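Just one protein chain is left out here, and the rest sit where they should.
Chains here go by letter, A, B and C, matching the order in which they are written, and residues are numbered from 1 within each.
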Amino acid sequence: MSNQSVYKEVLLDHFHNPRNKGELDGMAMIKRGSNPRCGDEIEVGVNCNDEILTSVRFRGRGCSVCLASASIMTESTAGLERQQAQQLTQQVQHWFEDKNSDPPDDDALAALSSLRQHSARKKCVLLAWVALGEVLDCPG
Amino acid sequence: MSNQSVYKEVLLDHFHNPRNKGELDGMAMIKRGSNPRCGDEIEVGVNCNDEILTSVRFRGRGCSVCLASASIMTESTAGLERQQAQQLTQQVQHWFEDKNSDPPDDDALAALSSLRQHSARKKCVLLAWVALGEVLDCPG
Amino acid sequence: MDQAQSKPVFSLPDWRALRNDFPVLTNSQPALHYLDSAASSQKPQAVIDAISHCYSHNYGPVHRGLYALAEVASEAYEAARQTIANFVNAENTNEIVFTRSATEAINLVAHGWAGQHLKPGEDIWVSQMEHHANFLPWQRVCQTLGTRLRVIPLDEDGQLDFETAEGIFGANTGLIAITQVSNVLGTINPIEQIVRRANRQSIPVLVDAAQAVGHMAVDVQALNCDFLVASAHKMCGPGGIGFLYGKQERLAETDPLLLGGGMVDEVDIDQSSWAEIPARFEAGSPNLSGAVGFAAAINYLQDIGMGAIEQRVQQLTSLAYQTLSEIDGLALYGSPESTSHSGILSFNVDDIHPHDVAHIAAEHGVAIRAGHHCCQPLMQRLGVSSTARASFSFYNNEQDIAALAKAILDAKQILGNR
Partner (left out) sequence: MDQAQSKPVFSLPDWRALRNDFPVLTNSQPALHYLDSAASSQKPQAVIDAISHCYSHNYGPVHRGLYALAEVASEAYEAARQTIANFVNAENTNEIVFTRSATEAINLVAHGWAGQHLKPGEDIWVSQMEHHANFLPWQRVCQTLGTRLRVIPLDEDGQLDFETAEGIFGANTGLIAITQVSNVLGTINPIEQIVRRANRQSIPVLVDAAQAVGHMAVDVQALNCDFLVASAHKMCGPGGIGFLYGKQERLAETDPLLLGGGMVDEVDIDQSSWAEIPARFEAGSPNLSGAVGFAAAINYLQDIGMGAIEQRVQQLTSLAYQTLSEIDGLALYGSPESTSHSGILSFNVDDIHPHDVAHIAAEHGVAIRAGHHCCQPLMQRLGVSSTARASFSFYNNEQDIAALAKAILDAKQILGNR
């Protein structure tokens, strides 16, 4: 396989050893995202304390890209202020929608970078992020 | 204009001086043919005596080809037996539908020959003939 | 196109050179005087090449694959949508729906919007100059729904006569469907004003722009219409593709006409949920080469410049009008000397049947059209069953007009009143 592969070490690590994945019992806010075209479904749960995301978790099924992206997301957003997390979520979405945009300021997201050239995978990458965005937009 | 023109002497003569054209009062059998695509309408009337077409006339409006063809038809069929006229009518239709078919055995029809290469004019040529065919098919 | 791009920005296009972009015109021996662009335009090499290139290098299924070819295909298809959106200045790209033609686009709105939202007794207004494509679908809606089909009359000059179109901007009107440019008279209708008056009563307006898009600058936001349709083949693009523009909120309340692959989210035995807009309206495998060829046509036209094209066609039309006016016994329909007129002239000569005029013209190498031009209601208004029609494109020239005049004189000579 070529060097261009999107299946690089970091991504595969998150896929094989997903962080913060499992039941969402006890999470204060939960949103579901689904992609009916491929049957993928992700639920994202968030706990907050004083506008700080104390815990971000997910569960569900999807392709490796979808699951790895969700796993990376939980690590990148936990500990942020709600507003910071909202901003990051928007940055990631923008990064995938506009080919000329700058990367978000979080190096951990670099593992997703090679997917930007595959428009067909955009939905896979963003599924968890869109759900998180909806969680954060809810007053709560 | 080129030598290929369909607007040759005989055709033009029939157009400018149509034979047997005018009111159809007193005709025993009359049929109407119309081409809604161009608004053309022809009525063909026939009188018979003892299975012989004693008189074939037409009236109506149409392009030069349509009118000349009707005029030629009246001359070519008057005096024929009904069955002969039916046969000629079929021959003419066949002649225009099948590019490889032989000409009908009536030299007067040669004036229509150059129109065979113009599929768009087929309906114009045949309008009167189809109406005549319907007259002759009616038990009389 | 390099050629067009490398010329200085403000110079006039070299029309003689542009004519050579059209292989049908350069390949014809003897010379072809193609004056039937309103039926379908000829295609420049750039469009032909774009289609061949698509099939030779970038062909793959659209929206359906994860491999490079499929991604390239999907991106090219969506880029074409963007090109159209920019060309007609749509606010959002997803307001552009690919259809097979202007005809399908109107049928889609008739079925999917009017069929869902109009109520028995309401009026649908069209004009007396509509093409059958913008007439028959509304007639059927009326027969099915019990709405009433109302017709805006024309005045002597072939202009819409709103004075006598009583109640058109009133509360009982459910929709106005109107052509931007008449394909017989060449009249350009005042769409902006119509929409402005319709808006006061929140009456939606559909614009049949089949003879407008690609012939003049069309700006859907300036027109402020609810729906607008056109076909690629009348604007140097390929056959088999056209588009519907619809305001987002209108498309959101429109049902699909065709159901099938690509336009649903979830399918159950009992019911299904539609996909987002515009995918919802594009059932079936997308027509990639059609979209790519359409975009190439728009790029080609834009490289020339829509202003330049419009001006060129107006000049040719004026010249043709002058030339034909001098022919004895020639009756021109509409009001061709008006400035709100595009490159279409309909006429009759003496009592000569238009078929004969067109046939004799053809024998002179002049391609014009004869018939009712899919406008039977207009023919009834004009009191004729058909007309001859010459239509002009920027690739035409003065010789085409001279040849037309010569052919008409010949027709008079052969068949005219003696």
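The rule we apply is simple: contacts are C-beta pairs under 8 Å (C-beta built on N, C-alpha and C of every residue); 3 or more make two chains touch, one makes a residue touch a chain.
Predicted model, so just to flag it, every value in this text is computed and none were measured.
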**OP:** Specify the shown partners of the omitted chain in the complete complex.
**Re:** A, B, C
**OP:** Touching the absent chain in the whole complex: find that residue among A:Leu12, A:Met29 or A:Ile52.
**Re:** A:Leu12
Subject >> Residue among C:Gln82, C:Gln139 or C:Asn397 that touches the chain left out of view >> reply: C:Gln139
**OP:** Could you tell me which of C:Pro61, C:Pro190, C:Gly305 or C:Gly416 touches the chain that is not displayed?
**Re:** C:Pro61
**OP:** Kindly state which of the options C:Thr83, C:Thr147, C:Gln211 or C:Asn287 is in contact with the chain not pictured.
**Re:** C:Asn287
**OP:** Can you work out which residue in C:Leu118, C:Ala212, C:Leu244 or C:Cys374 touches the chain that's missing from view?
**Re:** C:Cys374
Original post:
At which residues does chain C meet the chain that is not included here?
Top reply: 23-24, 27, 32, 34, 36, 39-40, 42-43, 45, 47-48, 51-52, 55-61, 64-70, 100-104, 106-107, 131-133, 135-137, 139-140, 143, 149, 151, 231, 233-234, 238-241, 257-262, 264, 266-272, 283-290, 355, 358-359, 361-362, 366-371, 374, 376-377
Original post:
Considering the entire assembly, which residues of chain A contact the chain that has been omitted?
Top reply: 1-2, 4-7, 12, 15-16, 37-40, 62-66, 118, 121, 124
Original post:
Which residues does chain B use to touch the chain missing from this display?
Top reply: 36-37, 118-121
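The rule is simple: only the chains that are shown with their structure count from here on.
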Subject >> Inter-chain pair with the most contacting C-beta pairs >> reply: B-C
Subject >> Separation of chain A from chain C, taking each centre as the mean of its C-alpha atoms, in whole Å >> reply: 46
Subject >> Overlap residues in chain B, where contacts from two or more other chains coincide >> reply: none
Original post:
Where in chain C do residues touch two or more other chains at once?
Top reply: none
